[in-house]
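Here the complex is missing a single protein chain, while all its other protein chains stay put.
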Amino acid sequence: MIGRTPRWIVPIVGIIALIWIIPIIGLIVTSLRPISEIILGWWSVETVTFTLDAWTQVWSKYPLAYAFWISCKIAVISTVIPMLLAPAAAYAFHFLKFRFRRLILILIINAFVLPNQVVIIPLFRLWRDLGMIDNIWSVIIPFAGLSFAWAVFLVKNYLEDFPYELIEAAQVDACGPLARFFYIVLPNSLTPIAAVGILQFMWTWNGLLLPVVFLRDELPLPALLARIQGVYDRNWDQVAVAAIITTIVPLLVFIIFQRFFTAGAQTKSGSKE
Amino acid sequence: MGGPDGPPKSSLPIKVKKQLSDTQAAWFLLTPLLIFFAISVVYPVIETIRLSFYDIRGLAPEKFFGWGNYLKLFSDPNFLTSLKVTFIWAISATFFSVTIGWGLAMMCSLSPRKTLVFRVMIFAAYGVSEAVSGFMWLGIYRPDYGLLNGILEGVGLSGLTQPWLGNPSTALGAVIVAYVWTQVGLPLMTCFASIQSIPKNLFEAAYIDGAKPASVMRYIIAPLSLPGVRVAIFINLLNSLKAFDLIFILTGGGPVRSTETVGFFMYRESMLNFKLGYGAASTVILLIAVLIVSIPLIMKRTGDAK
Partner (left out) sequence: MIHLKTRSRTTLLGTAAILAGLAGPALAQEGELVMINWLGGAQGEMMTKLQEDFEAKNPGVTVRNVIPQAGGDARGGIRAVLMGGEQADLLINTWPAFRAELIEAGLILPLDDSYASTDWGDKLGESWQALSTVNGENYGVTYTFGDRSGIWYRTDTMATAGITPPETYEDFINGFATLNEADITPISVPAKVWAHAEWFESLLLRTAGADYMTRLANGEASWTDDEVKVALQKWQEMLTANCCDDGNTMLALDWDISVDAALKTGDAAYVLMGMWLNTRAKQEYGDTPGEDFDIFQFPAFGMGHDDESMVDAKEFNILSSVENREAADAFISYMLTAEAAVIMADYGLASPSTDVDPSIYDPVIQRSVDEVTSANKLQFVLGDLLPGDLGSEYRVALQRFLQDPSDETIDAITAQLATVADGAY
């Protein structure tokens, strides 16, 4: 941001962040030390040895590459769908006038209160009858469908601050509602679209419940790695490896997509306010 | 700022292009979404409502039960306790996570590039799965060799050491702290995104007028980041109602059910006890409760837009 930034901002945020990340540092340390050392806690300093054993074990025991590919397919498709359709819907609800507008909006938004397990058994029967078990679309469709509840809300909220004059200008130019959406609103809504992308990618990438139930051999990464943890024993080091591998990708998406947060501001500042 | 009613219709005498009406455009934009939605949400919800009227014990065949599940729910002390716990849980978790996230977002927005690393760190807590976070915090709260008690002893506060997750008066608070730790990343992101969308010329004008950063924060950033705050409250509040994994790992709903939220209750009855009808009924009640609260809010907001 322009202007004087007080010097105390960055150190304070830094300290908070460093304290915040302690459990995650713990996760990393857990993945690098033998279990017998960390049984009482990853911070124990009695004997300290670092080893890549857990990493090599997980790497060799589980078909990570294929699962990674499946995760990519599922997450990318499930993310692109709401990134396109949620803004469309939010635009329709906010700027267009049509019957049942409020009713449909209420239904969609309230769907967010539904926990995933409500969806599982009915959909399982449906997919089984359609022969779609072990097909990644059995997971993608609910991921997308369930995302609209919050995604439409999110985009709509950002649209409420949208400078209406741009739309008026377009209307004077005899642009129809669809053209107004595609040419005016969409390009200026990169911020909420990026936010939807970050969240949806993370939730679908990390999503465990649906893939475990609907998929058999086509397992994404978290579902595959969930098998690592036993019922009667806790092999923390390998579990930590699994967690780290799984979390890195959504973080990368976060870093990349959050660049788009500023994009909207630049365009909008083009309107003489 | 504008709304669906739109400005006065164009009164150009010549129709330049063939325009769609608002309704046609709306349906065009909405239909794909509605298809996904119908399959993934409408159908399961109808099925859930149907199931709530049946008594289903494990794998036994379903028996029609009428309102039985609902009557049992309201006389089930566990359900009623869970409502109380949920109230405390949802409000505190949302309040703290949104407040901290918003504060951090405002601070970070004054120096976005330098704080990127820190934002990633905090968002990482949101990215790690609830289950794994649960295990990490389990180690922190461990009564004998846990990190928290260890630190307290180290700084001479051993009087404060506790079996945090075993004492019914501290267990809920301890779980809330762990949950807030995971959730702050979301408001941080949405508020930061909001703030980044504020047109830069507003800041320019303010600084030219000699405003100090604190007032800039208070009068410009705070109000204009409200969309992000609203989204954060919405998502965090409703997610807190569904939260299960973290509670399960940290306390298993205990001690003596002091951390059993409605989300935990629903999951336990539907998935663990496999009393699908009973679990479905509790879900329906939750849905109705949220509807009751949200309908007026949504009517008001979309009404304003008009």
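So that you can tell them apart, the chains are marked A and B in the order they are listed, and the count of residues begins at 1 in each.
Quick note on the criterion: a residue touches a chain if its C-beta (ideal position, glycine included) is under 8 Å from a C-beta of that chain, and two chains touch if they have at least 3 such contacts.
Since we're looking at a predicted model, the values are computed, not measured.
K.L.:
Looking at A:Leu40, A:Cys72 or A:Leu107, which makes contact with the chain not pictured?
P.N.:
Candidates A:Leu40, A:Cys72 or A:Leu107; residue touching the omitted chain: A:Leu40.
K.L.:
Touching the absent chain in the whole complex: find that residue among B:Phe53, B:Tyr179, B:Phe234 or B:Phe248.
P.N.:
B:Phe248
K.L.:
I need the residue numbers on chain B that touch the omitted chain, in ascending order.
P.N.:
On the side of chain B, residues 57-61, 138, 141-145, 162-168, 248, 251-252, 254-257, 268, 271-275 touch the unshown chain.
K.L.:
Could you please point out the chain A residues that touch the chain left off the display?
P.N.:
Per the touch rule, chain A residues meeting the hidden chain are 35-36, 39-40, 120-121, 124-125, 128, 209, 212-213, 216, 226-235.
Simple rule for what comes next: only the chains that are shown with their structure count from here on.
K.L.:
Please work out the Cα centroid separation of chain A and chain B, and write it as a whole number of Å.
P.N.:
14
K.L.:
Any idea which chain B residues touch chain A in the complex?
P.N.:
Interface residues on the chain B side: 1-7, 10, 12, 16-23, 25-30, 32-34, 36-41, 43-45, 47-48, 104, 107-112, 114-129, 132-133, 135-137, 139-140, 142, 145-147, 150, 181, 184, 186, 189-190, 192-194, 196-204, 206-207, 213, 216, 224, 227-228, 230-231, 234-235, 238, 241-242, 244, 263, 266-267, 270-271, 276, 279-280, 283, 286-287, 290-291, 294-295, 298-299, 302, 305.
K.L.:
Within their complex, state which residues of chain A touch chain B.
P.N.:
Chain A reaches chain B through residues 1-6, 9-10, 12-14, 16-18, 20-21, 23-24, 26-27, 40-44, 81, 85-86, 88-89, 91-99, 101-102, 104-106, 108-119, 121-123, 126, 141-142, 144-146, 148-150, 152-154, 157-158, 160-164, 167-168, 171-172, 174, 176-178, 181, 191-192, 194-195, 198-199, 202, 206, 208, 222, 234, 236, 239-240, 243, 246-247, 250-251, 254-255, 258, 261-262, 264-266, 268-269, 271, 273.
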